[in-house]
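One structure, pasted below without further comment.
With one protein chain withheld, the remaining protein chains of the complex are depicted in position.
== subunit A ==
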């Protein structure tokens, strides 16, 4: 059984992003990038399922410019068998990405599509659900536990009330949440081995996908800053400060 895992190159989670002064976006030049942390969890889960014999092949897939090859090499170092690079330099919004992933999923005949529940750049939390909708297959989002069993998956999901368990028929989309697993640290031999694994390059046209209508971003601005408050020295001072503001 084959799994397709989408991985996105994003500004590293430790970077404090700066908004450009002309409001045209955020500064990404000269800033550290890495694989979206939720996608690392998706990769890790696929690799563990393969190690358990539940999957036979893992294909990593990404959309973006030349630099995204780094992200695919990381995915291959995690343990993907091969990778697909959908080459596209421009802005790709979730529905467009989902159309391309859905086409690739069909072409590959993969039974599971793994993706992080959201990318930490646009924070959209849409693409996995859209892939499932376009193919009219099941989705299990925000997964914290995944069991594959024959033609089915049993997935525990993190929802607002607690933990929800779904049983879904395959093929299905599974998006991963923080506590599903702890991604492995990539070792040098695996990174070296990844350099020899194949990456296939395709375009939207190859997949028969049109980009379609998009949201227009007219402006990017910094959020209002919270002003630094007062440091109190004792609990008594804190209590009187809260009392004077009518908060307790």
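To be clear about the criterion, contacts are C-beta pairs under 8 Å (C-beta built on N, C-alpha and C of every residue); 3 or more make two chains touch, one makes a residue touch a chain; residues count from 1.
As a working rule, contacts and distances are computed from a predicted model.
Enquirer: Quick one: find the hidden chain's UniProt protein name among "Ferredoxin", "Phosphocarrier protein", "Electron transfer flavoprotein subunit alpha" or "YbaB/EbfC DNA-binding family protein".
Expert: Protein name of the absent chain (UniProt record): "Electron transfer flavoprotein subunit alpha".
Enquirer: Among A:186, A:207 or A:241, which one is in touch with the chain left out?
Expert: Candidates A:186, A:207 or A:241; residue touching the omitted chain: A:241.
Enquirer: Considering the whole complex, which of A:53, A:189 or A:212 touches the chain not shown?
Expert: Touching the chain that is not displayed is residue A:212.
Enquirer: Using the touch definition up top, pick the residue from A:59, A:100, A:168 or A:199 that touches the left-out chain.
Expert: Once the missing chain is taken into account, the touching residue is A:168.
Enquirer: Taking the entire complex into account, which one of A:150, A:189 or A:229 touches the absent chain?
Expert: Only one listed residue reaches the unshown chain, and that is A:229.
Enquirer: Spell out, residue by residue, where the missing chain touches subunit A.
Expert: Looking at subunit A, the ones touching the missing chain are residues 11, 13, 16-17, 19, 25-26, 93-96, 98, 117-118, 120-130, 132-134, 136-142, 144, 154, 157-169, 172, 177-179, 212-223, 226, 228-239, 241-242, 245, 247-248.
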